[in-house]
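For this depiction, one protein chain was excluded, whereas all remaining protein chains were kept in their positions.
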Amino acid sequence: MTLQIKLFAVAMQKAGTSELEVDCPLPATLVDLEQAILTTCPALTDVLPHCRFAIDDQFATAQTEIAADSTIAIIPPVSGGAL
Amino acid sequence: MTLQIKLFAVAMQKAGTSELEVDCPLPATLVDLEQAILTTCPALTDVLPHCRFAIDDQFATAQTEIAADSTIAIIPPVSGGAL
Amino acid sequence: MIEITNNVIDSQAVLESVQDTRAGAVVLFLGTTRSITGDRGTDSLDYECYESMAIQQLEALETTARERWDVINIQITHRLGHLLPGEASVAIAVSSAHRVNAFECGQWLIDTLKEDVPIWKKENWSDGTHEWVHPGMEG
Partner (left out) sequence: MIEITNNVIDSQAVLESVQDTRAGAVVLFLGTTRSITGDRGTDSLDYECYESMAIQQLEALETTARERWDVINIQITHRLGHLLPGEASVAIAVSSAHRVNAFECGQWLIDTLKEDVPIWKKENWSDGTHEWVHPGMEG
């Protein structure tokens, strides 16, 4: 199954694109998804472990189901700004 | 010794004046001062135990010296306002 | 800086007075006049102060706050006189590089101001009665 992955901030910078197409069999866990993304885009190796996933505009948990039409995004750590 | 005592807010309201003249021998403690004020102005009986004294624009403590030319004020509890 | 004024508080001017390009955070507190407290209506408030002492106490507050927190600028403006519901009686603004200092310092300043700065308010209740507000003291 081909999934569309939205990228932002440093993830977009490293991948050189704001949207990746990734091949990933479904059903898939977040670990499967991470593997599929790194196979397609090894440039994300350093940053992906620090990111969260969003599925359909919500932070994904181990229980979140990934469907063929899910909106998937990589969410790098939020700016934090002044501590 | 005649001391001038400034009054504010409810203390001024109860005493009906913004400045009292009180006869009080020196040296005097804050307890002596309180007694002298209540002798002159019994209307302050209910409120004075809730008030602090200021001597020369500073909150008085047991160590604060009262002199003939001290600026003495009765400081009712501050408004507190929204808790 | 501290200020005691009989004029309406200009909250924008208070904010601007603490802004600084080294600041990452600004916290502004406004104490405003409620029209309802519990089930009682307020028509207006009157604030009075013991001015020479209030100024000294406010200056001491700023000094102590700067010793305790790493902040850039502090502005405390207190209004006196007759206030209508919705109007601010006090504005406190603090700027700092990091926001936790501005929040903590701002909250400490207003908490301590309301304990130790000799400024009092009289509630003019909408039932026509008037009452000085002195926490811990009955009527």
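Which chain is which? They are A, B and C, in the order written, and residues in each are numbered from 1.
Convention: contacts are C-beta pairs under 8 Å (C-beta built on N, C-alpha and C of every residue); 3 or more make two chains touch, one makes a residue touch a chain.
On a predicted model such as this, the values are computed, not experimentally measured, just so you know.
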Residue among C:5, C:19 or C:64 touching the omitted chain: C:19
Given C:1, C:60 or C:97, the one touching the chain that is not displayed: C:97
Out of A:9, A:28 or A:67, the sole contact with the unshown chain comes from A:9
Determine and list the subunit A residues touching the chain excluded from the picture. 6, 8-10, 13, 46-47, 50, 54, 57-59, 73, 75-82
Touching residues of subunit C against the unshown chain: what are they? 11-12, 15, 19-36, 85-86, 88, 95, 97, 99, 102-103, 106-107, 110
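Note that only the chains that are shown with their structure count from here on.
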Could you work out which chain's C-alpha centre is the most distant one from the centre of subunit C? A
Rounded to a whole Å, what is the gap between the Cα centroids of subunit A and subunit B? 70
Report the inter-chain centroid distance for subunit B and subunit C in whole angstrom, where each centroid is the mean of the CA atoms. 25
Taking each chain's centre as its mean C-alpha position, how far apart are subunit A and subunit C in Å? 48
